[in-house]
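Selected chains only, in their assembly positions.
Naming follows writing order (A and B), and every chain is counted from residue 1.
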């Protein structure tokens, strides 16, 4: 992979710089969003990066490749979203808000990375990031501009999208040789504590994630809803984790992941007037679904459906993302609201949810097929889950 | 403990959701306090969580149970404080400020957790959290509303309270079998570095902790006082740590803990016009007291008074908390100030300090007696300080 990776990375970086030179200007100077941006930034690089350090021999790759994907992806995300919203002259401007959206776009690629963690090389990850962010930007445009649906915390457009995109990729890249558990696919004591650094920074800053692009007047409500959704989710996760264990113990993988499901699921309607107790119900439900998913569904997906989901992103982002989408449908059906002069409706929300899942699966399958091409090189089975790239 | 923990946790969570549904509304939409809230949030979950990871086989429990206590406690803290300040209709509203207070209330339980770390099971911790936050809210109401004392950085109401509550609990739960040092009650190289993550995030964000609920006009002064108090405390801690060691070396446990004592001690009068040099004197004194406490007092407490204080919370929160209370008495005696139209006096401060210590000791003793009931199950001596819950 020696020259391939360097050549592709340098080539794309040069293209990015040229495109920035041609199209990008400074936006208006407002920085009240900067504190929100920083929290999202920490979530992307520390949160996602360390959450994936649980593998005993893949910690450095997790946090390192995570950084590569995000640093690369945020540039392409800026350009893609700029092109889709460009003004007449073709130029567009960057601001703190567009930096938030650029970071958001990389989250989809990082979620998909979780599904295929340990089984791809850096060249493949660059290609995946490039393709996924392209598809994400188009779907996001479709959901918010064409369907005019609401998804402020991005339960659908980021979490469900990233998860199903990644699951489609891992299905296409199926490795029969990994059917039996790989000897490196486990954690050690310290790798599990490193992963908790990721979990906690995600958990703590999730209110900022969900409120970052919410309207100014809705920010506090969004923060409050997310805060209580996560608190309820965490308690329920501990309870169900103990309940499902034969000796009543807590499972580290569940504490690391399912405690976050409440933040995912409350995203779509976090800025609506749902009241904290509804947010807590959504959060609790998300925790239960996520725990059950890890416990019962992941083994079935791997053995029956040939979907090898290393980090269990289906349980953390997929199912809770769908739950968020459904919550959005239900809430807008029961209590119609208007946002920016647009009437929110259950049918718009349903269209957004189904298009997101459909486009993610299709885009992921195509991307998987491209990644399977022999020209990129493939990681051998025995080198999987190993920091061999370092 | 299998079903007991899950049943109690789910039951209480359901009760919380119902109470939130009945009583909680959104407050006014102001989010200028959000940056302060986030720092406190990081301190509670990362700071306290990682500070307790120093035990070689209890790291995951420390950071995991810390998360459980805090996520559970912040919901009960919201309700308790709401009930005490509820308006006529019985309803009350939540805001960023009430989220700060909810997080604050969990700090007391986390401090007490430090005293009994490794010697209780998750069921006992839920009960303790529930009881301690109840007592804390009542005492806090007493101090601020009845006695009208000032304690902006909560040296008394959080730090001294949490420490003496926890010491009373650990006294009641005394285990003769742990008289000789347990083989797991020590740190390893990496566990000590993990603990430094906790130390540093506490140290860095302490100015936010002390200023979070200070009046808008006093925030900068509070930040400045805390910043210099902590800096002086850190230097003095290094100096005294080296001085007390036979070969002049630094003690890791002192660097992890005593460097923070300045933040605790300056809390009560951090928002008063004490000038930075007085803050530095208080911080230095706190560092010295804390170092001496770890060095001379903790062994005596354990052997003579049967108080087994795992994390040494007496030296980090107890003694510096009392110092903070005394500093409040002295400062208000020398330089009378008015706050929100109320005259601060030394006698009000003294009443606040003594009531806090008394209520904490009494509440802790009662809680310890409840926790000793056989129905909760008890951790066996040989399983102490072991991540056996995972």
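Just so it is clear, a residue touches a chain if its C-beta (ideal position, glycine included) is under 8 Å from a C-beta of that chain, and two chains touch if they have at least 3 such contacts.
These figures come from a predicted structure and were not determined experimentally.
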Entire complex copy count, 2 subunits given: 3
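Heads up, the rule we're going with is that only the chains that are shown with their structure count from here on.
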Intercentroid distance (Cα basis), subunit B paired with subunit A, Å: 35
Footprint of subunit A on subunit B - complex, ascending: 1-3, 5-6, 9-10, 12-13, 16-18, 20-21, 24-27, 29-31, 34-35, 38, 41-42, 45-46, 49, 53, 59-60, 63-64, 67-68, 71-72, 74-75, 78, 94-96, 99, 122, 190, 194, 197, 388-390
Residues of subunit A touching subunit B in the complex: 35, 39, 189-190, 192-193, 196-197, 200-201, 203-205, 208, 217-221, 223-224, 227-228, 230-232, 234-236, 238-240, 242-243, 245, 247-252, 255, 259, 273, 275-277, 280-281, 284
